[in-house]
Structure formats: C-alpha cells, structure tokens
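Only one protein chain is missing from this complex, and each of the others stays in its spot.
Up next is chain A:
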Amino acid sequence: MSSKSQPSSNPMASLWNSYNDQTSNRLKFIDSFLVYLMLSGIVQFAYCVLVTSFPYNAFLSGFSSTVGQFVLAASLRSQVNPANKDEFKEVSPERAFADFALGSIVLHFFVYNFLG
C-alpha cells in the first residue's frame, strides 16, 4: 500500500491504515461480524425509539441478541488475537472457539425463548 511509506497527517487515517496493515484477515473477519452486530443493534434501537416498541419482547430479544453476540464475539476476538497471547496462555484459539460456540448456543436458546 502506498500509505504505508508516507506517514499520514490525519490521525484517523493513520489509525485506519495501521489497522489495515497489521491486522490478520482472521481478526478482520471477526471485526466485520462485530460491525454488523453493532449496526444491527443500532437499527433495532432506532426503530424502537422512532417507530414503536411493540412488540416489546421481540425488540428486547432482538436487541439483546446483538448485544450478547457482540460480547461473545469480542471475547473470542481478544482470545484468538496473537497479540494477546501472553494474557491467555491457557486458552488456545480452539478452546476460545468452543467457548464461543457454547455461549452462542445458550444465548440463542434464551433469545428464541423470549422472542415469543
């Protein structure tokens, strides 16, 4: 990339560039999912505020599913990130994924249970 050699004057741009350059595709894959969850949660919340909260249980379960999934995915990301290897010596990436899968199944059970 061309921006790699020339330091950018804009701090946001330099942050973006360094993210693009230094983050592995696996983490970007999870990051995309996080972005998706954030957008989805924001849209649902905006709908609840702007249009109607009816049916409220559906809003709650939809919104909480995005929040819960975000938390699970964020913890998965932090555990499989090679930069955090020293923090999670005991947790292999496979173990982190197993945790993520189990947590997601339980979360989805509660979400469907609440969806009505």
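To be clear about the criterion, contacts are C-beta pairs under 8 Å (C-beta built on N, C-alpha and C of every residue); 3 or more make two chains touch, one makes a residue touch a chain; residues count from 1.
Quick note on the criterion: contacts and distances are computed from a predicted model.
> Missing chain, UniProt name, options "Small ribosomal subunit protein mS29", "ABC transmembrane type-1 domain-containing protein", "Ribophorin II" or "Ribonuclease": which is it?
The record for the missing subunit names the protein "Ribophorin II".
> Pick out which of A:15, A:83 or A:98 touches the chain that's been left out of the picture.
A:98
> Using the document's contact rule, name the residues of chain A that touch the chain not shown here.
Where chain A meets the chain not shown: residues 24-26, 28-29, 31-33, 35-37, 39-40, 43-44, 47, 51-52, 54-55, 92-95, 97-98, 101, 105, 108-109, 112-113, 115.
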